[in-house]
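For this view, one protein chain was removed and the others were kept in their places.
The first chain written gets the first letter, and so on, giving A and B; residue counts start at 1 in each chain.
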Amino acid sequence: MERIITLTTDFGLRDPYQGAMKGAILSVNPGVRIVDITHLVRPGDVLEGAFVLLGASRYFPEKTIHVAVVDPGVGGERKPILVETRRFFYIGPDNGLLSPSVREDGIVRAFELTNRDFFRDEVAGTFHGRDIFGPVAASLGLGAEPGEMGQALEKILALDLPRTLPEAGGLRGEVVYIDTFGNLITNIRREEVSALDGAALEVTVRNAALTGIKKTYGMVEKGSPAALIGSTGYLEVAVNCGNAAEALGARVGDSVSVRPLK
Amino acid sequence: MERIITLTTDFGLRDPYQGAMKGAILSVNPGVRIVDITHLVRPGDVLEGAFVLLGASRYFPEKTIHVAVVDPGVGGERKPILVETRRFFYIGPDNGLLSPSVREDGIVRAFELTNRDFFRDEVAGTFHGRDIFGPVAASLGLGAEPGEMGQALEKILALDLPRTLPEAGGLRGEVVYIDTFGNLITNIRREEVSALDGAALEVTVRNAALTGIKKTYGMVEKGSPAALIGSTGYLEVAVNCGNAAEALGARVGDSVSVRPLK
Partner (left out) sequence: MERIITLTTDFGLRDPYQGAMKGAILSVNPGVRIVDITHLVRPGDVLEGAFVLLGASRYFPEKTIHVAVVDPGVGGERKPILVETRRFFYIGPDNGLLSPSVREDGIVRAFELTNRDFFRDEVAGTFHGRDIFGPVAASLGLGAEPGEMGQALEKILALDLPRTLPEAGGLRGEVVYIDTFGNLITNIRREEVSALDGAALEVTVRNAALTGIKKTYGMVEKGSPAALIGSTGYLEVAVNCGNAAEALGARVGDSVSVRPLK
């Protein structure tokens, strides 16, 4: 079966970098299929990259190789790693970028990439995507053994995602991502909302207080805000046919509360 | 032969959405080839999406499966549909998005997608691209019968594209799209312009009056505007080595006239 490599980076789409990385992958493994998740992570924003990787990588077929490179410390102390999870492989810098995804899927084994046989002949100090991560993924897709690629690692760096807190019979979280549509995506998981059930709920963010958790945008009037469980499994605030971030003046980091209605 | 699925959406390129949709497709059909037409339709702009789909989908090989998702009514009343045309399949919401393309190619059969066997196990109310349209396209690419996927539909929603009007021996249309180069693309078709032939023609938009229909941008001086039949078969106003929208201060919706020169 054809193997799939996905790419999640902050390389942008104007520069030669993502193309060079694909060329380096295909030079090792011309038959592999490369799928872009995104190259538009904000430069150096590891948390944003982690969120996008988490929201997309889980939908791919088993054995997919996910390569993620948001790597402000490239060439420095942080380790290049390969993590085998229950269903996937994840490859990238050990800076927390892979951490939410590999924890969700369940870590089986992790390795520091140390075997230079799997790197490009010359490794630039500033472009491990092209010279280490891409070629390693390409070799893995050809059937190379993860154990041959480096030293087993006891643990990888965990990313501190903001946590939710209990508050007044409900809980408080925050906006962690704003998408292209202006939807406010929070760190409050579907399960946490379900645990508050029984009573009807109220969601507050900025000056808006929203009653009930809707199933689709269309359950409120056009132009009105609604709280719902978004497609990635987190509580989200949206405006039907509109842009919630603009309408509410909301930003990443804003506090969001979920409480039983009085 | 390998099947092709194209994607035309307003999901953007930063968020996990288009990647998640590709993962969902490949999980059903790992061998299918996915080609992006665009993910940068203005959020919720069905008319713009319809125009881009029309301008690109016709050039693909027969049996290509075109999936388009610009879907502000997702999860509401609008039906998810599959349309078989003379050469292609089109899949998306029944909100007019597919209408110009399927009419151009010729509708053979249309179905409302109702058979949940072809959906993802869980269908989010806000993401039918990942949970319905993508998986349905993937199954179709594996050889599933359109007739098994839902109920036959008598008709689909037609999109009201702005129409041209006769005017003073010529005709009047409008700017319907402005491209990356700043070219003004109108709703006036090549055939309508040809029907005015004989005399030389004058094209007017904003304060510019352009004499004759040119074959290439280079037939006028650098920096000068020209009217020509663009590559998609519509009358277009461009500036040689420049940006017509900026130079003329033109916008979508501006009136454009074509008249025999006095």
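One rule holds in what follows: a residue touches a chain if its C-beta (ideal position, glycine included) is under 8 Å from a C-beta of that chain, and two chains touch if they have at least 3 such contacts.
Fair warning: this is a prediction, and the values are worked out from it, not measured in the lab.
Colleague: Consider the whole complex, including the chain that is not shown, and state which of B:Pro16, B:Pro30 or B:Gly55 touches that chain.
Modeller: B:Gly55
Colleague: One chain is left out of this view; which of B:Ile37, B:Ile65 or B:Leu201 touches it in the full complex?
Modeller: Residue touching the absent chain, from the options given: B:Ile37.
Colleague: In the complete assembly, which of B:Leu165, B:Cys241 or B:Leu261 touches the absent chain?
Modeller: The single option touching the absent chain is B:Cys241.
Colleague: Name every residue on subunit B in touch with the hidden partner chain.
Modeller: Subunit B touches the missing chain through residues 1-2, 4, 6, 8, 13, 35-41, 51-61, 64, 179-182, 215-218, 228, 230-232, 238, 241, 243.
Colleague: On subunit A, where is the contact patch with the chain that was removed from view?
Modeller: Counting over the whole complex, subunit A touches the hidden chain at residues 10-17, 19-24, 26-27, 30-31, 34, 43-44, 72-77, 124-127, 130-131.
One rule holds in what follows: only the chains that are shown with their structure count from here on.
Colleague: Could you please state the distance in Å, as a whole number, between where the Cα atoms of subunit A are centred and where those of subunit B are centred?
Modeller: Once rounded, the distance between the two centres reads 31 Å.
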